[in-house]
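Removed: one protein chain of the complex. Kept in place: all other protein chains.
To keep things simple, chains are lettered A, B and C as they appear, and every chain counts its residues starting from 1.
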Amino acid sequence: MVIVMGPEATGDNVASIVTVVRTAGVEAFVSKGVKRTIIGLVGDVTQLDSANLRGMPGVREVMRVSTPYKLVSRENHPERSTVHVGGVPIGPETVTLIAGPCAVETPEQTLLAARMAQAAGATLLRGGAFKPRTSPYAFQGLGERGLRILAEVREETGLPIVTEVVDANDVDLVASHADMLQVGTRNAQNFALLQAVGAAGRPVMLKRGMNATIEEWLMAAEYIAQRGNLDVVLCERGIRTFETATRNTLDVSAVPVAQRLSHLPVIVDPSHSGGRRDLVLPLTRAAIAVGADGVIIDVHPHPEQALCDGPQALVDTDLGELAQVMRDFPAMLGKSAALALS
Amino acid sequence: MVIVMGPEATGDNVASIVTVVRTAGVEAFVSKGVKRTIIGLVGDVTQLDSANLRGMPGVREVMRVSTPYKLVSRENHPERSTVHVGGVPIGPETVTLIAGPCAVETPEQTLLAARMAQAAGATLLRGGAFKPRTSPYAFQGLGERGLRILAEVREETGLPIVTEVVDANDVDLVASHADMLQVGTRNAQNFALLQAVGAAGRPVMLKRGMNATIEEWLMAAEYIAQRGNLDVVLCERGIRTFETATRNTLDVSAVPVAQRLSHLPVIVDPSHSGGRRDLVLPLTRAAIAVGADGVIIDVHPHPEQALCDGPQALVDTDLGELAQVMRDFPAMLGKSAALALS
Amino acid sequence: MVIVMGPEATGDNVASIVTVVRTAGVEAFVSKGVKRTIIGLVGDVTQLDSANLRGMPGVREVMRVSTPYKLVSRENHPERSTVHVGGVPIGPETVTLIAGPCAVETPEQTLLAARMAQAAGATLLRGGAFKPRTSPYAFQGLGERGLRILAEVREETGLPIVTEVVDANDVDLVASHADMLQVGTRNAQNFALLQAVGAAGRPVMLKRGMNATIEEWLMAAEYIAQRGNLDVVLCERGIRTFETATRNTLDVSAVPVAQRLSHLPVIVDPSHSGGRRDLVLPLTRAAIAVGADGVIIDVHPHPEQALCDGPQALVDTDLGELAQVMRDFPAMLGKSAALALS
Partner (left out) sequence: MVIVMGPEATGDNVASIVTVVRTAGVEAFVSKGVKRTIIGLVGDVTQLDSANLRGMPGVREVMRVSTPYKLVSRENHPERSTVHVGGVPIGPETVTLIAGPCAVETPEQTLLAARMAQAAGATLLRGGAFKPRTSPYAFQGLGERGLRILAEVREETGLPIVTEVVDANDVDLVASHADMLQVGTRNAQNFALLQAVGAAGRPVMLKRGMNATIEEWLMAAEYIAQRGNLDVVLCERGIRTFETATRNTLDVSAVPVAQRLSHLPVIVDPSHSGGRRDLVLPLTRAAIAVGADGVIIDVHPHPEQALCDGPQALVDTDLGELAQVMRDFPAMLGKSAALALS
């Protein structure tokens, strides 16, 4: 941490800061310039509140120079990690296709969607049993019945399951059926939920909050990691901007940035970011090309009847093109499509 | 709801839509223009998913024309509501000052802050026992011990308590000590928590999500209302924008806009939006002047030692000016400072 | 400027930077910590490109610690300035009401609007002869004929004129008729225009770019000042955010922040920020309460026939309330309504 004093700062101001800092067990080095004084801090600064220091007399700026997340940081763990979900890898060597219906509606619809997913090359099945919806009057998912349908479809197809959990109280229930727990964008700073999934013994897919900086996203992952769970996959799904032509703005730059800052795998959701079927394939290509370790895509046998997010689901006639993208693009990046380990 | 067909839409496209709509029990009126056809829907459209309709062949646009929130809407409840918290009103006739420390740290600090709050004219005490923090390494609040300190300070000062709840599992505990439950900006779409506070039998202060549109904020309030709790106070606390000179951008326009759309009281948090002590008084004046029904302000006896958000807390020497604002400004709007009912 | 080296930086990396810095005539002080080295720069750093320094081997961060604007900064000019427009002050002692039609359409409409403005207490007349419009098919203003109408109305009413200039080639023409030149939000980084108005010998009202940080806004003012014109008034008019209920989001915090950073007066445009008539009066009150040195407001005798921005113009029946706000609110801030000097 570096503290820059204003030109008006007195020697007493500097002395007070040094006292506060040393009281916290941190060393302070004072450099007096012609116009201003700079104090460099060395040691464990996690106990120092930079905002409070900023409020002390004479202080102009307080700048943090090391990352505030430790466990997910690449600083102490330079090699990128691979997370395994029911034997399927998500990591630097592969591009994993996760596909399925946005919401589980019926056993038939879920099985059909899973078959569509497999036809396109998916090795993990997504499907929502608990749906966080902006409106309390919208379809909120089938709940436990949806989890059982997913488990049956896994039985039938062999695809491990990724599904969302929206309530800390449901974590054990969801974990008893699912292979991977998803935390959605609206819960990206629901710290109680993050801690609960951290303790659940299942890999976690953590979507970026639609208003979260990359640093806040990594801090959310740190909450999970701190409970002993390092099997976390980050998922970029679009951020909120002024543009209204797309539901959100897919931030592809976040993929290489997050991969540089963290050892965790990073995947992309091209369905929810754009919110439009015609953008799913272009954004999938962009995601793989920018270096994503996987993509998660909505497919639906009858999107016009979907209870949730129908207009963004891929349909039968899109699958051939998606399969081709999954066949051709990973190799361009020196990766391969992710298969289940046998 | 109005459906606008594209110029390429066929008669069959129109017929399909009419079928879907009527199946949902909604009446459809078709107006054929020279270049395009428009379908007006009348009836209970809540079962129709506008996004799905938008995905049907030939559809150019689907436009909703009534509000998606019912219970908190002013359409069916033209008179603005007053919420009472331990006998203190928050509503159209008054400006309520809620003040206290951001976080409860010790009994002494909390009592001192409460006395500061009273000196400035506050009739409700704020103070956090459970703190949602971006970093898992930051001070997370004293928890239940903090609630007991708040209760003791209420005993001592007579000030009813407003405090945040961050986990649906803590709602009963917090409700057993607090007079009003606060839902914070990071939980503005934590629907499990919203439903839990809706059932807790206490008034709720609902902060706007830092990335929430006004409509999403009202939908979040609808989640609480739907559980039978209409004692909800909306709190504008700044939204996330590109500007970095302030922590968030206080959206004062949201106050009259929300008051026009909803009958619920609307207050403002000038401390967290600006994140700077020097902005608290100007923003407090602006909030009252724009028509807010109250303000919630951080005060701290020793902000340089605060465990959370010290730099934005008002200090002793600011109280006189705050008291004067509370004395002079409400009258300019035909309101009075809110006192406890005796 | 402070340069923070990464933990991997070598002694050679540090030496290279010191060489580059000293070559530019700036002194460098090196502080070696346990984990990293910090280099403080003292002297005229304007010739150093912080982005280039950031690109040098071993550099983690480069932080600027003094303001990049000199002439408009309050650092070297602690007293806040007053700008006079045709004898009417805009500055710290007063609240100036500028009002008139968004666009000059006819002599009758302009005169009627000017009379409305005076009835509400305005001492400066606004009115657009050159209108920057998003669509090339929209009404672009009457041009020179509009300027002549404004001059006639000034003759008739005594109100000095504020009008926009959108093209550097029109600056002399506009300056020959107007008392104050306005630079609009879309031209906030049109540096050719900024330099041209800087040389025109008239006071300038500089609207904040709808996407400009406060620092960029002050840098734009610096462009004008650098051409010898310090008679610049800053005008906050709303920034672009994700919220769609209002046209833009009025950033009231920007008023005290800009007043603290710069000695220039700061006013607010409540008409264009909200884009809705029903918000103009609440936002005017908020603007004065937060400390603005003036407001600029659209009025129109027949807004439903307006060629531009009719829905946000105040009408006859609003004037009494506006007059009352201008009478009562400035005094609350220790200011008075601005009158022309006699």
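Keep in mind that, in the parts below, a residue touches a chain if its C-beta (ideal position, glycine included) is under 8 Å from a C-beta of that chain, and two chains touch if they have at least 3 such contacts.
Keep in mind the model is a prediction, meaning the values are calculated, not measured.
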Residue touching the undisplayed chain, where the options are C:55, C:228 or C:320: C:55
Which residue, A:49, A:105, A:164 or A:251, contacts the hidden chain when the whole complex is considered? A:251
Return the single residue from B:31, B:106, B:176 or B:305 that touches the missing chain. B:31
Need a quick check: the contact residues on chain A for the chain that isn't drawn. 211, 213-215, 239, 241-246, 249-257, 260, 273-274, 278-279, 282-283, 285-291, 328-329, 332-333
Those residues of chain C that touch the unshown chain are 20, 46, 49, 51-52, 54-56, 68-69, 132-138, 166-169, 186-187, 189-193, 209-211, 216, 219, 222-223, 226, 240, 277, 303-311
Counting contacts across the full complex, list the positions on chain B that touch the omitted chain. 2, 4, 27, 29, 31, 33-36, 38, 40, 42, 60-61, 63, 65, 240-242, 244
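Keep in mind that, in the parts below, only the chains that are shown with their structure count from here on.
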Which chain has its C-alpha centroid farthest away from the centroid of chain C? A
Copy pair chain B, chain C: interface residue numbering same or different (half cut): same
Chain centre separation (chain A, chain B; CA means) in Å: 27
The distance between the C-alpha centres of chain A and chain C, rounded to whole Å, is 39
Which whole number of Å gives the spacing of the CA centres of chain B and chain C? 31
Set of chain C residues in contact with two or more other chains: 241-242, 244
